[in-house]
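Got a structure for you, written out below as structure tokens; questions coming shortly.
The complex appears here without one of its protein chains, the remainder shown in place.
Chain IDs A, B, C, D and E follow the sequence of writing; residue 1 opens each chain.
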């Protein structure tokens, strides 16, 4: 049986024992409550990221997983029913309080594992301040960066939102909530200075923010969700877990080395 | 099969359809990530409150359940490993952003269903401001108030924390996470001006805040968890669900009547 | 002659001498500037609470009374001319600064004596944070809780606002500002889920906030002010003073015992 | 009998009637709770300023006086027992909430009448923002500026704090709280770039803030309180009231003219 | 060649060397980006104040000049194209961060040299808090106070904005950006309780804030810019530099004396 890794499903006695026997790392997954087209639930981001966090923690030592911060920054999706969005200052405050609590208990590595692109800048700002305020290692990891190789095998022209990749991973994390019969392909017309791929976006010279999804899609999908399969998802999620395990191992070593100086 | 009531497990299309066919109420459950003695997990409050919210929503029409706000105000438990606590301003900001998003989508009744006493004042303050800022009905409900009759059947002298009642309800909501073999009875010595019962506390003339749990207990239990049974839990949870259904029905009528004026 | 108890009417030399000879407690009364019907002034809450604070301080040792925080949270009365309301964050900041100043001078017990129900949650939140930030005892006391026995002798069906009880106490504290010839009886129609009695409200399972007084009354009274008498007021105020003296005595003992540990 | 001018001692009905019959101005007096040497109480500033406000309002039409904001910015006196100091952001928030409430009721002129020099910059900042946020006239008046002629008759070399002038005015406003037998003369040694006179200070080229009173005095007096007399106070207070009446008259005309455009 | 005094044009090695050899003072100039009539650029205030700061620093030892805080509080000019205005809380935060950084490096005297009247109260508030938070000397200097004698030689009735004095000084600091062919004379009609001279304003008994410039002028000038000459500017700027040098010398001595105690 897998070791218990969900911190909140443990008693304080178990968490204390873990800390005393070398556990030094807590993953705080971040997702969103936002539209994911007609075939994926609002919780998709949160579910995917939590799945990765738990599997990685189970596959290594010394790592626990905090409850997922499910609400995120989703201004661009707010026109779709059910989407919730936070102010950036709210998310910063929330992450700071959570991290300070864990540092107080003795965790030395706080890993913000973020599954929702809209959160990235806000998480980065929270981390800047947390690094000054605590002596802990504050790591930000964006899940798509954990699955770069397997993502190359995807077939769609565009991978952006509620698409082939995201649907494939959801078929692993929350298959019971995916309705492939409703999956669609929707490719927005190109926008000036904006390309709907992570790759292109990261190479872009200008950041204009995310367009309001409602203005460019009907379904909420940007990409081709019909090409999603559980097999693709397994490859992506597998790579993500494996990469995360290895990154965390290196991270823990680095922190230990730094403390030993 | 029960109707889908967890908003985040629905697609935006399903939420939109629900809103168009009369759904006007969203329950936002609030819990905590805090120590619950040696036999209950940190997530106990959040799990219990979410169970009630979901069952009530399934038992009525027009109600969805938002993802639980699992992190809460837990200063008094922070000395126990794994406990997380927020600043009050953080929780206020978070509740405001969530409620504003739901009001934007057309929900008319926002029900903060709070399962953790430490959150009560903070939720009340958020609600004061939200009532001014939105036209919506903002209702605060504290779950122990939903189970007053069945709570009278409990046998312990003191019902306070990780105790007979809370353990009994956890045996319903998360039986797989309860380890009755570790359940204990621990009754703190009386403190001046402070009685460890909700009843007494609500009648007290002075509020001194909650004592640091670490100073008054070894286990984290205040009460007698050994007396807990699933049967007691079922009576309590059953009453809570029933009462909540009836309160929400009345609430929805009131809002409709008020809008019709 | 009564000992000087109003801190602000003393010189710093007198306050210093008091602190050095055992004074360790300061009462910070909280009221409101809000409508109190046609026969009571806007300052009623503040005047009543200050009266109790001063009499209690005079009746015991070691206690001073700070200037009353007269402005409070009064959103629900704002439609009546002259009412002032603060944002909750403003009142929290104000109480924090006041308490920090007194703790710096050596007061060990800060007693927020609140005479206005609308302030309750906000004071509670300020106290949560103050307890973490200072080592002092922060006590919240709501004045109606100090006069429960005498309040039972009131004759009206409903005791809520600018009513039999409040008018009776004002006849003690500020008789020159009460115009009984304008006192009225006004009983709002019952509202769903809302009962106009403190008792009922504290037992309610749902908190919907206070209704806008303008929507439910013409005068601003909720209750029957015509039944008020000075005798009733004297019983209520007498009980309040006596209870407060005894609570503070117990409080001071508790703090001393705690410090001695 | 003097017309009622203390807003908080009126009923909402009376305030409403006043507003409907031409009252358009509310004075918000600001003071402090801070040391005033061995012979004057902590409340001196607040009492003096309230006295002026009330007399001026009684001597003209159309003006009411709000409850005094007694707590102020007093960092430099905090080493003396009983002194309370606010953060500047707290006082700004408080003044904004008060002013917004009065503007909502129809007051067109909000007069911050400040009797405590330590508040000046903070009141000015609050006013800058309030002028942008409301359409109302926001006037700041510092009481020493209302009594310039009579102040010239004072005999001390230095007029600064708890001194000849301030004691003389207190002998008018709160004679029962002044103990002239404890009045002293204390003249701090000159400090580089700092002169202990309002006059000199206002002509100084550099503002270094107020020195910590504890570092430069024993008593808390800066000046010569022994020279104070009630006659001097009457001249000063008389001039202040007269000047204030005339300023407010001009102010009201200006606002009316501006609205008529 | 003049010693390097612009901190930001130095390397960290040079700044360190300066600190180690007795430099203890940094001037932080504050200006504005706001309309200055038809003949002066938006940057006028910032340019003038920076010129004075640099010349003074060059004329003494131990003083460096930080980059000018060019954006300021300019609500009253916002109706003129290009004007930028900050919230007061933004400027307070900015000054606090800058000062804290310099104090960390060992500067003992932080001189806010403010060339824009609209900033005065806000700078004063920032300084109040900085004095509590740091052990450093925080000095506020408003540049017109440095040139009182030479200003007496100006010929216009009114000196207020983009006028004879300001234009004359700009002819020294930024002659290439002054277009005297566009200079105008514009004297607003007197306003109730408001006189357009610093002198009169500082003696006024009531502060109504600055009127919206657009409402009282066409050009943006208040005064007579046509009378400006470089010679007048040289006298004014010369006096300012000389006075500033002498004030800073005194200031540095005072801080040293205070530290030596």
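Just a few scattered comments:
Note that contacts are C-beta pairs under 8 Å (C-beta built on N, C-alpha and C of every residue); 3 or more make two chains touch, one makes a residue touch a chain.
Everything numeric here is computed off the predicted structure, so don't read it as measured data.
The missing chain, though absent from the view, touches A, E when the full complex is examined. When the full complex is taken into account, the listed residue touching the unshown chain is A:145, out of A:145, A:197 or A:226. The chain that is not drawn here is touched, among residues A:20, A:155 or A:207, by A:207. Counting the whole complex, the residues of chain A in touch with the unshown chain are 73, 75, 87-89, 120-122, 124-125, 127-129, 131-132, 137-141, 145-146, 191-193, 202, 204-209, 243, 247, 250-251, 253-254, 257. Considering the complete assembly, chain E touches the hidden chain via residues 7-13, 15-16, 19, 33, 35-43, 46, 66-67, 70-71, 78, 80-87, 89-90, 93-94, 96-98, 101-102, 104-106, 177, 179, 182, 220.
In this section, only the chains that are shown with their structure count from here on.
Steps from chain C to chain E, minimised over paths through touching chains, total 2. Annotation: omitting chain D yields the touching groups A, B, C | E among the remaining chains. With contact taken as defined at the outset, there is no chain that touches chain A as well as chain B. Seen from the Cα centre of chain D, the chain whose own Cα centre is farthest off is A. Where the sister copies chain C and chain D meet, the same residue numbers recur on both sides for over half of the interface positions. Chain geometry summary: the mean Cα position of chain B and that of chain E are 57 Å apart. Measuring from the averaged C-alpha position of chain B to that of chain D gives a distance of 49 Å.
The multi-chain contact residues of chain C, meaning those touching 2 or more other chains, are 87, 89. Taken chain by chain, the contacts run in an open path, each chain touching the next and the two ends left apart. Interfaces, counted as pairs of touching chains, are A-B, B-C, C-D, D-E.
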